[in-house]
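Here's the structure we're looking at; comments come further down.
Yeah, one chain of the complex is gone here, protein chain that is, but the others are all in their spots.
Labels run A, B and C following the written order; every chain starts at residue 1.
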């Protein structure tokens, strides 16, 4: 019977690779664009030239060289703005997701490992807090601390930590019962070091998987907020604000709306596929 | 504020509690319709995915729901306005009901009260106005339900009682619908509960695009106009709403799960 | 074996072969048949492919397995030649399954009653009343106290033994001509096992239903079956009436199998597991046979 199990995973592994490499490829490109934005962007994203407004993309006639994806109603190059937009999208997703992860995972670990009073308080907090959607919280947060990236990041972190806490708490509980933890504890290790050295490495894979999903959500929330111009000051290009501006020019400059839309879609899709892929690989249940 | 006096809105010059409660029914109706669409769509896709498991259809459905998941609800709103509003103008684009219709209802629940009073012109108008925003809200949730429910279905379909049902002559589809679905729905229910509150959060933006006068739309105006008393009222109402929804989900979980119900 | 008498055999399995997608063969040209009302035991160590035969007959083979050859006749009808729809209906009309693990064979979210009556009404076209009465009578026949309450309750409210009784009642309800019992007692504790075995034998004799009894326990074979088919690694080693198997086993594997079974009657009789040498020898024979078979097939 042994050889039955060997055959199946090899086939599945190849398919999984595809679902892993494509997103990594796209996210890599976005990351490079974000990091080297000033070098990579063909034009200055803010420079306006009303003489060159609403140029079609290169593959259509009437286009100008150097403006690959055309220009918007103020003559700004769409491609350069998307590249700089990537910078903000990645910045928000990295910072927000990491903050959420640290905050949530820490609480999750503590609740899972120490249990008792800690667990009850944190779980109760998770239940209540779980219910508040980040978009709405961000909109209301803006009323309090004003527009700007801080409110976007704060909103995501203050809401979505529950997702991490819940998963990590469950995983920690499972790990904590494993005998290797007891043996470490018997060996006189203090509780905290046991937590860090023993449990964390095992819980790390699913933290990373969740981190990916969280980044996708952060990008979406930022796009929504800048669409309703509650995100950063509305002159620096973000995908959301480009989509909002493009919307009014949909009938005669559709590319202003379409290309950032595709960039946003592919980025979020990559994050979620990567997250799902990793989750499946590390999730004990689906093994 | 503690004695229930929420003050008056600066911009709209009317008591906040009256304003907020008058707008709540619109958002609730929209969210309930979106939830209904999401569940119907999600379950249908999951059942088809399970029925055709292992075939290209299943892979196709997986890819589409993955793609649908990564498009935020407000972008769906934009797409629908173009599709059904302009190119093929069949649905109403803005507002909640056709102003021509005389609606002197006691509550603001136009659709529900319309059904109760048999006023089908009202119901038809509100549904026609709500369909696009509701669909925009429902698609991401439907994709989530489809993915999770199909996963649960496939696991349940390995159980002995489904095999027994096949021996007894039931077709694969009726095995899925009659035996597997209810067992797979339970774990999916908790996801729906949490996501439903996220869906209501989504109304903030979708109502804005469709100029649908619900709570979300008013929240954005309140925020942009720094109308603090109104914002306060909205936050409290949303918070109360989410706690109630969580309660309902927990309640329905015990109700639907025979093991818990019968102790 | 396949005489064409006026009333044909309940079940005829001829040179049945089953393999994995990568070609590894699980069943090799298995043939057996059941006369109406006959109880045949299918015995072998776990992994010999014995429950595969039952599943093949009932059409519930796991999706990734392939039938590589052979025929299955249910009351003279070729199942292979039928469309999946007609095959399912035919099997449902004339056969039934008693599953191994009662804990997972009942739908936890539905009451017991409908799980018995639904198939009778929806597939066999019975009236609701007739289905309900039959179910109640059968529950009573399988010694379940207060059948009405059991009909209303959920599976988690019953013990393992009671659930197996419910499943037996459900199997006999549509008065099938053939019942496949797939190790029905293995998941139960010893005391309950004997009661269940006696119950199946009584119901079998009363209804004259043919039973294909899959087990790895020679003790069970002795108590319940009239004929035995001994299986090793998907190949039939020996096929004979039960008394002869115990008194004069022809095949060395059968002898080893009997020796490896603790006998309830004579508890102090020493028993020794099947010797490894014998297993290796048999596997060698099968491998040679496969090679020749593959050579011939190409």
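Throughout what follows, contacts are C-beta pairs under 8 Å (C-beta built on N, C-alpha and C of every residue); 3 or more make two chains touch, one makes a residue touch a chain.
The rule we apply is simple: contacts and distances are computed from a predicted model.
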Completion exercise
Record lookup, UniProt, unshown chain, options "NADH-quinone oxidoreductase subunit I", "Sarcosine oxidase subunit alpha family protein", "Heterodisulfide reductase" or "Peptide ABC transporter substrate-binding protein" -> protein name "Peptide ABC transporter substrate-binding protein"
Exercise for the section: May I ask which residue of B:28, B:46, B:75 or B:218 touches the chain that does not appear here? Expected result: B:218
Completion exercise
Checked against the full complex, the residue among B:16, B:34 or B:127 that touches the missing chain is B:127
Completion exercise
Where A:58, A:74, A:102 or A:258 are the choices, the one touching the absent chain is A:74
Handout entry: chain A residues touching the omitted chain (full complex)
Key = 46-48, 50-51, 53, 73-75, 147, 229, 233-235, 245, 247-252
Completion exercise
It is residues of chain B that touch the chain not shown, namely 10-14, 19, 22-23, 39-40, 44, 47-48, 81, 85-86, 89-96, 98-100, 102-103, 124-125, 127-128, 131, 173-174, 177-178, 181-182, 185, 208-211, 213, 217-218, 221, 224-226, 256
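We take it that only the chains that are shown with their structure count from here on.
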Exercise for the section: Averaging only over C-alpha atoms, locate the centres of chain A and chain C and give their separation in whole Å. Expected result: 54
Handout entry: For chain A, residues that touch 2 or more chains besides their own
Key = none
Exercise for the section: For chain C, jot down the residues that touch at least 2 other chains. Expected result: none
Fill in the blank from the handout: chain B partner, complex, touching residues on chain C are 58-60, 63, 85, 88-89, 91-93, 95-97, 99-101, 104-110, 115, 118-119, 122-123, 153-154, 156-157, 167
Fill in the blank from the handout: Listed in rising order, the residues of chain A that touch chain B in the complex are 127-128, 130-137, 139-140, 142-143, 216, 220, 223-224, 227-228, 230, 243, 247, 250, 257, 261, 264-265, 268-269, 271-273, 276
Practice task
Would you tell me which residues of chain B are touching chain C in their complex?
Solution key: 54, 159-161, 163-171, 178-179, 182-183, 186, 257-259, 262
